[in-house]
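The complex appears here minus one protein chain, its other protein chains still in place.
Now for subunit A:
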Amino acid sequence: HGGRAVSLCARRLWAVAATRGLPAARVRWDSSSSRAVIAPSAVAGKRTPEPAVRWQEDPDVEDENLYEKNPDSHGYDRDPVVDLWNMRVVFFFGFSVVLVLGSTFIAYLPDYRCMGCGPPHVYPRASASRMQEWARREAERLVKYREANGLPIMESNCFDPSKIQLPEDED
């Protein structure tokens, strides 16, 4: 009597589990005290498969996790050898060749852009950049020399006055 009530409850629970998608029994269980039985559902095909919803947190099914097969992946390719060589190639040619050698090339570019070449005046015209570094070095050298020898750093005459030949004053 009590066993039949329990078994009815058990079957009802099982039916609920079967129709509402709660985890179902995987193996058959027989109660030792009653005639209650829980068995794999015969209606398994009619249940919705689990998980019922896809969450945003789950990794996208189409996304391939490159770290799964190759934990040392550099992100270039699935094949570990190609991936490694691609990384090496990018780093060698990108950093060691172009950035380092290129920067060295740029750093050693001459500073004397062609002085005194080109037509007289054309818009636009670059002026201040010619031999700038030389001009600075030369100025520092001259200042040092003149200060050491007590000469004035600059004279107010642009040209040597003795070399200017003026015509005679005519009355």
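The rule is simple: contacts are C-beta pairs under 8 Å (C-beta built on N, C-alpha and C of every residue); 3 or more make two chains touch, one makes a residue touch a chain; residues count from 1.
The criterion applied here is as follows: contacts and distances are computed from a predicted model.
Novice: Between "GATOR2 complex protein WDR24", "proteasome endopeptidase complex", "NADH-ubiquinone oxidoreductase chain 4" or "AP-3 complex subunit sigma-1", which matches the UniProt record of the unshown chain?
Specialist: Hidden chain, UniProt protein name: "NADH-ubiquinone oxidoreductase chain 4".
Novice: Taking the full complex into account, find the residue in A:L101, A:A135 or A:L151 that is in contact with the omitted chain.
Specialist: Spelled out, the listed residue whose C-beta touches the missing chain is A:L101.
Novice: Since one chain has been left out of the picture, which residues of subunit A touch it in the full complex?
Specialist: Looking at subunit A, the ones touching the missing chain are residues 55-57, 59-60, 62-67, 73-79, 82, 85-87, 89-91, 93-95, 97-99, 101-103, 105-107, 109-110, 113-114, 117-119, 122-126, 128-130.
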